[in-house]
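For this depiction, one protein chain was excluded, whereas all remaining protein chains were kept in their positions.
Lettered A, B and C in written order, each chain numbered from 1.
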Amino acid sequence: MGNITLEQARKVIDAALKKSEELGVKMNIAVVDSGTNLVAFNKMDDAWLGSIDISQKKARTARYFNMNTGEIGKLSQPGGSLYNIEHSNNGLITFPGGVLIKDGNGTILGAIGVSGSTVEDDHAVATSGANAL
Amino acid sequence: MGNITLEQARKVIDAALKKSEELGVKMNIAVVDSGTNLVAFNKMDDAWLGSIDISQKKARTARYFNMNTGEIGKLSQPGGSLYNIEHSNNGLITFPGGVLIKDGNGTILGAIGVSGSTVEDDHAVATSGANAL
Amino acid sequence: MGNITLEQARKVIDAALKKSEELGVKMNIAVVDSGTNLVAFNKMDDAWLGSIDISQKKARTARYFNMNTGEIGKLSQPGGSLYNIEHSNNGLITFPGGVLIKDGNGTILGAIGVSGSTVEDDHAVATSGANAL
Partner (left out) sequence: MGNITLEQARKVIDAALKKSEELGVKMNIAVVDSGTNLVAFNKMDDAWLGSIDISQKKARTARYFNMNTGEIGKLSQPGGSLYNIEHSNNGLITFPGGVLIKDGNGTILGAIGVSGSTVEDDHAVATSGANAL
């Protein structure tokens, strides 16, 4: 297990900001370490206020279960094996936009959560951020 | 971004009360500013106690994502792209009754949330309130 | 036990607003019914954001124990008989500014909580509000 540094987290956020600007979207971007603790956060001007919390919950959710948030959401539907898992951990967000951050060896360093647009955009921006390392 | 004044918020609430009386319904009516902070609230006599909180959550939810609450509810259904988003922000309410408040130039000043009857009535009363400015 | 009506609560708030203007202070004013449920709330322009919650907690605290909030604060000091009672009920506020609202016969109808200035001003405004009935 590694742990993301502030320098790395800022690099992740800057890559996510750059991608957001390319897409013309206003995002909230959160980076947590491998202990799910917040390391860095940026809210773009006029980004949704409700996405401040969602971006952090997405980052934590990805690291809680070591998978992209959207994968968990497939299992948490009515009738699914993890139905309503969102009630745990003071609230999970299980739709796309939370992505693990790994180093070049595949070691998990933390996770990024992005919220502010469609889930497709959120996921694309999060992936751009995670790939910056 | 502007911010609703108390004078404006009271005008919004009075218009919502008038509409509620026309419809013969008992409502809880909340107005938040553009930072989602409560500015004014009125509970009509015999309105549901459980709607005190719901009206405030509706107002906040509308401002959190800059859209009517019912729009979010369409996306948060099982299988939808925002399934279970209600777990964020200490609880969202995503059925109709939360409406943005804008000035004549379209600048967001805050939001109104109404709860106490059918969602159709709640939305109609909220809209009457929002249109009072 | 009685219960304050919206018409009465609005009269209480208007009296409190008038007193606030006389004192030149910016207040948050909350009125709860005899069940501690919020009936009416007004935040004056530029009043402290942190006092939105405090005014409501003061109103509830007064009604929880049927006494002015400042009386409880005398007993909740270190070594006092109610030390740290503030941890109950999702947070009490036990300094002045919460006052019971009674009708002409002394029947409790609810309570008013005021926050935004010194505790002396808060208590004076709350008393003006409570005396409006």
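Here is the rule we use: a residue touches a chain if its C-beta (ideal position, glycine included) is under 8 Å from a C-beta of that chain, and two chains touch if they have at least 3 such contacts.
Just so we're clear, the structure is a prediction, and the values are computed from it rather than from any experiment.
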Chains in view that touch the one left out, judged over the entire complex:
A, B, C
Full-complex touch with the removed chain, picking from B:Ser34, B:Ser55, B:Ser88 or B:Ser128, is B:Ser34
Contact with the hidden chain, among C:Met27, C:Leu92, C:Val114 or C:Ala130, goes to C:Leu92
Could you list which residues of subunit B touch the chain missing from the display?
1, 3, 33-37
Please output the residues of subunit A touching the missing chain, sorted low to high.
5-6, 9-10, 35, 37-45, 49, 52
For review purposes, identify every residue of subunit C that touches the missing chain, sorted by number.
46, 48-51, 53-54, 57, 73, 76-78, 84, 86-87, 91-95, 118-119
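Definition applied: only the chains that are shown with their structure count from here on.
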Overall pattern in which the protein chains touch one another (line/ring/star/complete/other):
line
Note the rotational component of the Cα superposition from subunit A to subunit B, reported as an angle of 0 to 180 degrees in steps of 5.
90
Expected list for subunit C, residues touching two or more other chains, is none
